[in-house]
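Heads up, the thing below is written out as structure tokens.
One protein chain is absent from this view; the other protein chains keep their places.
Let's turn to subunit A:
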């Protein structure tokens, strides 16, 4: 789903001029595109992240999400995350990395470094805008629906779980539908007996800026439950916001496409791991004869 030209309604209000979105999501392209400013600082190339507008004009989600909300949420909050992130990483070793890499590195296994909040929020918000569309909602179809029914029992049970996660993420945070491929819930753990059944859809919630990328899951859908996301339209009635989001805004096409990419990524990773394991086995079998401990040797050495 490529937005070839930025809708002018996002540009004129925000003074962006004719700048074209140079930042492409790693999700959609194998090669990470970066916008080079061309400014060499002591021989270094400075890459800057750009604020990409949602793939629809700001009033397109009315009456479910107001134009005011879009303009504040994207124009002020999201923009601030991107701008502050650029300021934070310029000249550091994070400068020049992809956004996903910046997130993983600054997550630092839970002991977050300063750029994490801005980097993760920049990623989360772009992912959030693309999860919605005018005239969205309804039910998914095809493989996505099959997997939902397999892993949750039924679409309605999934809806219940997702809405409950979003409602009980106390304070600020996000709720996610994610594809979990053979990862155990522990850092650095690899599932020793991977099977097709372990590759499943899960609903998870995360606080503040955290997202499932740091757990090595593949996010498919998200809802922003920071108060700024729904306060203007729903005040404190978060459950209403969540229902409206699921019924009227979710773009299941995007979610399906993300699932395809996630599965392909999981398969590719499996193949790589198998190949690596085979290489290791070959190496070890050469040394085996030398390493075997033979009982008779002890008496001989004396």
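In this text, contacts are C-beta pairs under 8 Å (C-beta built on N, C-alpha and C of every residue); 3 or more make two chains touch, one makes a residue touch a chain; residues count from 1.
By our rule, contacts and distances are computed from a predicted model.
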{"item": "Undisplayed chain, where the name is taken from the UniProt record, one of \"Small ribosomal subunit protein uS9m\", \"Superoxide dismutase (Mn) 1\", \"Phosphatidylinositol glycan anchor biosynthesis class U protein-like\" or \"WD repeat-containing protein WRAP73 isoform X2\"", "value": "\"Superoxide dismutase (Mn) 1\""}
{"item": "Of A:66, A:98, A:164 or A:208, the residue in touch with the unshown chain", "value": "A:208"}
{"item": "Chain not shown: contacting residue from A:76, A:139, A:157 or A:268", "value": "A:76"}
{"item": "Candidate in contact with the missing chain, chosen from A:114, A:138 or A:153", "value": "A:114"}
{"item": "Missing-partner contacts on subunit A, residue numbers", "value": "72, 76-77, 80, 84, 87-88, 106, 112-118, 121, 168, 170-173, 207-209, 226-228, 231-232, 235-236"}
